[in-house]
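One protein chain omitted, others in place.
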């Protein structure tokens, strides 16, 4: 089993927007933005997320840990400490880790009756 | 708080198309193309956008500024100076900044009753 | 006006699939796969596309030219020479240019009543 740390220590996601309402059964169809973080290595990945806005100073750092050889699909709308991210608000994020990880960004938007999806690998920034 | 400029000074988005009609409440469900620009640093980012077409010379530069430690989710259909971008027309864009920024491209298409989404990190070209 | 060639000379798109039917007014809602090619420079870009399949030898080269300072949003379902690309068939493509260009991949799927979209910058392979 491979235990090497794959990826980068810093990633940026310039897009961010949490819709304020949803259609369909929860929690699968709750509108959400996700940062999918993959830690392939043998050490835990200590993550710090900074969130940027259009008209105020950044929020954070939000801290999470991804255990060794695990993936965490982190929903931005579940972040609460130091403050929740407001809905219907443009934001962006920078994700920093003490070991290399891989980050992919996904949104499920269920504001209308049928859900829409987007995804992209985040920008590897360091 | 991190104040380093993350990213690149030049980005390209080869896809561009502003649908001419929409469904759902405005402005959230107005069909639009967005360039999400993140400026993580302490200096303002002065941006110049050039727009390319299939059958005429490029338009621009369109100029916007992203303040320090802010994100701007710029809708192409709101650009007016030097000229608006026509709807239902294939285009592409190059985004240049005097400091490094991160750019991600998103489209919301609400021409049909249910919205569709696409997104990708732009191509880092310099 | 910038006239430098931005991008790469070779790109790969591993995903390809042309749905065989559509919903909605044509041609905007005809299901299609597109390679959006941006040529920012002063020379024409002579493009050769090779198409790969799951169970037969590759097809091509398909040849197109993108004029200087223009973008071409090429629909794979409009390619005819040397042979059309069959519908409902998995394929992939490599796009080669004699000058640097930028390539982004998009699909509009309108097989069901509401359209779906995907997009990603192609893989820069040379």
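Read from first to last, the chains carry the letters A, B and C; within each, the first residue is number 1.
Quick note on the criterion: a contact is a pair of C-beta atoms (placed from the backbone, for glycine too) under 8 Å apart; a residue touches a chain by one contact, two chains touch by 3 or more.
These numbers come from a predicted model, not from an experiment.
K.L.:
For chain C, which positions touch the chain that isn't shown here?
P.N.:
Interface residues of chain C facing the absent chain: 10, 12-17, 50, 52-55, 57-58, 88, 90-92, 94, 96, 105, 107, 109, 111-114, 116-123, 125-126.
K.L.:
Could I get the residues of chain A that touch the absent chain, sorted low to high?
P.N.:
Interface residues of chain A facing the absent chain: 1-2, 6-7, 24, 28-29, 34, 36-38, 40, 69-73, 102-104, 106, 113-121, 124.
The rule we apply is simple: only the chains that are shown with their structure count from here on.
K.L.:
Note whether the interface between chain A and chain B is symmetric in residue numbering, meaning over half of all numbers used appear on both sides, and answer same or different.
P.N.:
The interface is built from different residue numbers on each side, given that under half of them are used by both copies.
K.L.:
What is the distance, in whole Å, between the centres of chain A and chain B, each centre taken as the mean of its C-alpha atoms?
P.N.:
21
K.L.:
Compute the distance, rounded to whole Å, between the mean C-alpha positions of chain A and chain C.
P.N.:
So the centroids are 30 Å from each other.
K.L.:
Spell out, as numbers or ranges, the residues of chain A touching 2 or more other chains.
P.N.:
Residue numbers touching two or more other chains: 114, 116, 120.
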